[in-house]
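Yeah, one chain of the complex is gone here, protein chain that is, but the others are all in their spots.
Up next, subunit A:
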Amino acid sequence: MAEELVLDTAIRDWVLIPLSVVMVLIGILRYFVSKLMRSSQVPDVKIVKEGQVIVRARNLRAAANFIPAKSFRARRFYYSNEENGLLFVPKGQSQNAQAQMFSDPNMAMDMMKKNLSMIIPQTLTFAWVNFFFSGFVAAKIPFPLTQRFRSMLQNGIDLSTVDVSYVSSRSWYFLNLFGLRGLFSLILGEENATDDTQRMMQMSGFGVDPTKSLGAEKDGLDIVQHDWALPKFEQRAESVLRKLVH
């Protein structure tokens, strides 16, 4: 840093602080708007049923060692026998379910709403920042960076002589966009900005055939090695009690 730039305090009062405050407020507004727009669609009975069966089978698999071998075998038979087990899927049905899921217009509509509630405020804020605050230095990051970061941090300023650690207002907007995610998770609770990325993941795995997961769960249940844990618990209890007595 050869020479220090002197920044006008008006920039602080009218750019830096308002920009950050507006970003926070828009984040909160977006949260409530997306909460309002979330349509409470009636879930399909069949899909819910399958989901619950999977959850139950998973519970059985996780807690297999806490029930006697006989009980476990009976339960496993209940889930995975080849005639009328809950996890057993007849051949022809799998195609049908997938087609039905894709043809559901409500689902696509919901997805679009979520995306729109994410994109529109960002575009508007960016346009606002661009219109009012373009072309001057708004902040200075307190650590040095290499020239590579110039295009990232001085977006909108075409001066190659300014030190890289000075940040243009447009780039300050981007810094806010990424850095405020943590703050949102604190003030908005669990359904926050990070929730969006999770939703994206769900979307990508959206077309997955539910019957396929039934089959996978059935296979998982079939290969469970049952080993009843409670006899060992008696020994453990005995040792604990002995320790207490002595």
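The working rule: a residue touches a chain if its C-beta (ideal position, glycine included) is under 8 Å from a C-beta of that chain, and two chains touch if they have at least 3 such contacts; residues count from 1.
The rule we apply is simple: contacts and distances are computed from a predicted model.
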item: Name under which UniProt lists the unshown chain, selected from "ER membrane protein complex subunit 6", "Glutamyl-tRNA(Gln) amidotransferase subunit A, mitochondrial", "Ubiquitin-conjugating enzyme E2 2" or "Nitrogen permease regulator 3"; value: "ER membrane protein complex subunit 6"
item: Option from A:46, A:73, A:212 or A:232 whose C-beta touches the chain left out; value: A:232
item: Which residue of A:118, A:162, A:183 or A:224 touches the chain not shown here; value: A:183
item: Touching residues (missing chain, whole complex) on subunit A; value: 7-9, 11-12, 16-17, 20, 62, 65, 139-144, 167, 175-176, 178-183, 185-186, 190, 229, 232-233, 236, 239
